[in-house]
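Before any comments, here is the structure.
Only a single protein chain was left out; the remaining protein chains are all shown in position.
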Amino acid sequence: MPGRSWQRRQFLISSISFLAVSASGASAADFDPRQWSAGWNHMPSQVVPGGWTFFSPEEAAIVEALADRLIPADDLSPGGREAGIAVYIDRQLSGPFGNDTGLYLQPPFVDGLPGQGPQSPLTPAQRYRKSLAALDQYCKNGNLGKGFADLDGAAQDQLIAAMEAGTLALQGVNGKAFFQMLWQNTKEGFFADPIYGGNVNMAGWKMIGFPGARYDYRDWIERHNEPFPLPPVGLADHPDWANNVTQG
Amino acid sequence: MNRPALIGAAVIAAALIAGGVAASRNARAQDEAPTAQTEISTDPQTIAAGKYLVAAGDCVACHTAPGGAPFAGGTVILTPFGKLVGPNLTPDRATGIGDWTDDQFVRAVKYGIGHNGAHLYPGLPYVYFNEVPRADILKIRAYLATLPPVNNQIVSNQLPFPFDIRFLMAGWNLLYFPDHGDFRPDPSQSAEWNRGAFLVEGLGHCAACHTPKNFFGADRTHREFTGYIVDGNNAPALVNSTSNGLGTWSAGDIATYLKTGHNAYADASGAMSSVIIHSTSNLTLADDHAIAVYLKSLPGPQSAPQPIAATDPAMVAGSHIYADECSACHMTGGTGEPGIIPALKQSPVVNAAKPVTLAHVVLNGGRSVGTQDAPTASAMPAFDGILNDQDVADVLTYVRNSWGNAAPAVTADQVSKLH
Partner (left out) sequence: MATTLPHKDVAIIGLGWTGSILAYELATAGLDVVAIERGPWRDTATDFPPSWAPDELRYAVHLDLFQRPAQSTVTMRNNIKQTALPVRKFGSFIPGNGLGGAGVHWNGMTYRNMETDFNWRTHNEQRYGKNALPEDMTSQDWPITFQELEPFFDQFEKLAGISGKAGNLNGQIQPGGNPFEGPRSAEYPTPPDKQPFGATLYAQAAEGMGLHPFPIPSANLSQPYTNPLGVAMGQCTYCGFCDFFGCGNYAKASAQTCVMPALVRQKNFTARMNANVTKINLDSTGKKATGVTYVDDSGQEFIQPADLVLVCAFSFNCVHLLLLSGIGQPYDPVSNTGVVGKNYAYQCTSSVNIKLPGKILNPFISGGAVGMALFDYNGDNFDHTGLGFIGGGVLQAAHTGGKPLTQLVSFPGTPSWGSGWKKATKENYQIGYSLGTQGAVQSYRDAYLDLDPTYRDPYGSPLLRMTFDWHPNELKMSQYITGKLAEIGKAMGGTEIFATPAKAPYTVIPYQTTHNTGGAITGTNPTNSVVNKYMQSWDVPNVFVFGAAVFPQNGGFNPTGNVGALAYWGAHAIKTQYLKNPGPLVQA
């Protein structure tokens, strides 16, 4: 009998995926791109702060201190610690970035000319481990007598500047190279989408006026020399979506 | 007592009362048929005409299983009363229709009487095929007879007790199967309108999906083509209404949609993809246009309900969600982009009373149909996991009440049931 619901017979909307990406010609499993996998979602997972996946508590303290000097709190924005930069770096170091996943890691590793690109066999994770330890050792053993995280801001700034200039004699570590990597990751922690754990409350984007993950400016492109009025949004960060209706 | 049981009881009662009437109709069907013949035409023009009529009737949908041999049956049709399976229409003598007479074939298609005299279920839409002339049905038979015979034994009736009692259909037919006789053109209408009426009301059986059903699963004939929910998705209203129907589409737009799966306003997906591919894209553009002309003549509600105010909190939240996630493709004004992104403005799918398709599409995404004339097959991304239920509800409420649309709000609770 005709009922209220008929099951459709055709499989064009089926959630069965015959995503035959196998290149095995033997079964002629050639790819059919007309299939549709319901709910296919490649959104990155939202990083949740709290705890460290890579850093020890001591390492984390150093990185938070570094982040707060590299991007200090002032009237332009919260500082690097509050912006979640250390959380960002921590999560990245335990993931593909930290492990050089996808890079060419065949030996022999030879120091090349600067123009030949990075040639180190050490992964970012390894380099952070070594470099943070060397930095902290330098502070404790030298006439500073305290770990990096316990120094005052001015002293920390001096050490950072020396690392940047290549004049800080860190044991077994190229301070300048470490500074470059750290500063790059710090900027990422300040300006990447908040879904990755940094740029908390879109602090970095708000500082410069970057609207973030917006995708449609057709109504604005010819409004020359006019300020863009809308606040930033992130992939998973949309403060203006909240429905203030109290549900009965 | 649960609903299927109630229905069963009611229908049994009706059947017992009406048994005699039904039996006499059965006899009438047999009397009306001329002497049985079993010589099937092999004329190429007849066969070609039959193939065309098979496209019009979308017989593939129920008689060719996915990946199966053509018309060898096996397609599962789930009803609230249980399962039916489309039978084998190949000329196989043991498991197909190879040993049927013409009369038996015509009786099945036109009157819902099986070749052994038992009632068929309206899974075969004989209620609509009833008005197709015998000559056309025999052309279909001639085409089917050219198919390779396939041995595939199908047990069609897989309904549970008591619905598997075919005799119950006698009562149902008495109530819901008036015998119209062959299609009679309306002399006050154009030839094109009549052609469209013939296709829509007959082989096209569009009402099977697009007309709401009553408690017993029969057409609410006074609300023809005002939309229905099939397999959890909206078969939208086709009447000529801008508030809920095809009012904004011209006849040309409808014809283009049927022929290619796309027009300036819509991109077919889901169940309609199949209809486009197997049925309407294989009709001539003239026939698709005739269907369009007929549909445009169907009256629909002209007064628009009041949209929810833009200041409503759900609308405000929905407007932001729309701007951030939807407008890049569907446009600020909800107009979509012709041939690739459907319009949301004055769309019957958007304005449907129960927004099941809207919710499904937002949650799961989906791909529109690709046809020879319109191969793009653009797809909608999935938002499940990106929008929570409240977000989905808000943006649907917004879309359903903007740009001339007006439809009931959507709640998070409704969305949660549609995952």
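Just so it is clear, A and B label the chains in written order, and each chain counts residues from 1 on its own.
Rule of thumb we're sticking to: a contact is a pair of C-beta atoms (placed from the backbone, for glycine too) under 8 Å apart; a residue touches a chain by one contact, two chains touch by 3 or more.
Not measured: the values here are computed from a predicted model.
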item	value
Given A:S56, A:Q119 or A:N141, the one touching the chain that is not displayed	A:Q119
Option from B:G98, B:P338 or B:P408 whose C-beta touches the chain left out	B:P338
For subunit B, the residues touching the chain missing from this view	262, 325, 328-329, 337-341, 365, 367, 370, 372-381, 383, 386
Positions on subunit A where the hidden chain makes contact	21-26, 28, 30-34, 37, 40, 42-44, 69-72, 74, 76-77, 96-97, 102-106, 108, 110, 112-119, 157, 160, 164, 183, 186-188, 191-193, 195-196, 204-205, 207-218, 220-222, 224-228, 235
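Methods note: only the chains that are shown with their structure count from here on.
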item	value
Intercentroid distance (Cα basis), subunit B paired with subunit A, Å	50
Complex contact set, residues of subunit A against subunit B	1-13, 15, 34, 36, 38-41, 43, 213-216, 218-219, 233, 236, 238, 240-245, 247
Interface residues, subunit B side, partner subunit A - complex	61-62, 65-66, 75-81, 86, 121-123, 125, 163, 169, 172, 208-209, 213, 216-218, 229-232, 269-271, 273-274, 277-278, 312-314, 317, 320-321, 323-324, 327-328, 332, 363-367, 369-370, 377, 379, 382, 384-386, 390-391, 394, 412
